[in-house]
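Remarks on the structure that follows.
Note that this complex is displayed minus one protein chain, with the remaining chains in position.
Our next item is subunit A:
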């Protein structure tokens, strides 16, 4: 991902270089499956949803059509209020679930952000959270689809669970910290600006979650 043709963006505050691969550039300048015009009738699509990124405030809207004959994803359209990496990652995600006849919704739910990143030729570390947005948007429309088709057992709602009751820190907070680059307990404490994990018990649980989310998003 560090070859010479890459766009080289320098953070105005840190001087940190951001490298975007040629594939990211291509999907940013020529996004695939973008929804050009809003459907006149929302029922044209089998599912619809909108999610926001808690990390940076980006927003994404998605629409899906399922092929009734094969039960596979026929169309996955989207719009994004977000940066280059969010646009590119969503574009690539939409390609991955619709190419070669499309994936079933269950299969598409298994596409991980790191799979998208791999196809994109990587993203700068602090831009990884952008690739997670497409994943979340798809979970949301999958739930919408399952709800509309009466398969309630398939619906997955990511709930928050309190990990440190003293500070009311939830698993979502830790997930967010990891998405922002935290590698260990100390980093999480820094990101959350509190001394999470006062007892050994809580500390162990936080460390386990950090490992879990690191594996989920970076593994």
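A few points about this structure:
We take it that a residue touches a chain if its C-beta (ideal position, glycine included) is under 8 Å from a C-beta of that chain, and two chains touch if they have at least 3 such contacts; residues count from 1.
We take it that contacts and distances are computed from a predicted model.
Note on the omitted subunit: UniProt lists it as "Aminotransferase class V domain-containing protein", one of the names in "NADH-quinone oxidoreductase subunit H", "STAS domain-containing protein", "Carbohydrate ABC transporter permease" or "Aminotransferase class V domain-containing protein".
Only one residue from A:61, A:135, A:164 or A:205 touches the chain missing from this view: A:61.
The hidden chain makes contact, of the residues A:23, A:83 or A:185, with A:83. Although one chain is not drawn, its touching partners on subunit A can still be listed: residues 7, 9, 11-14, 16, 28-29, 31, 34, 36, 50-52, 54-61, 79-84, 86-87, 126, 129-130, 157-160, 170, 172-173, 176, 180.
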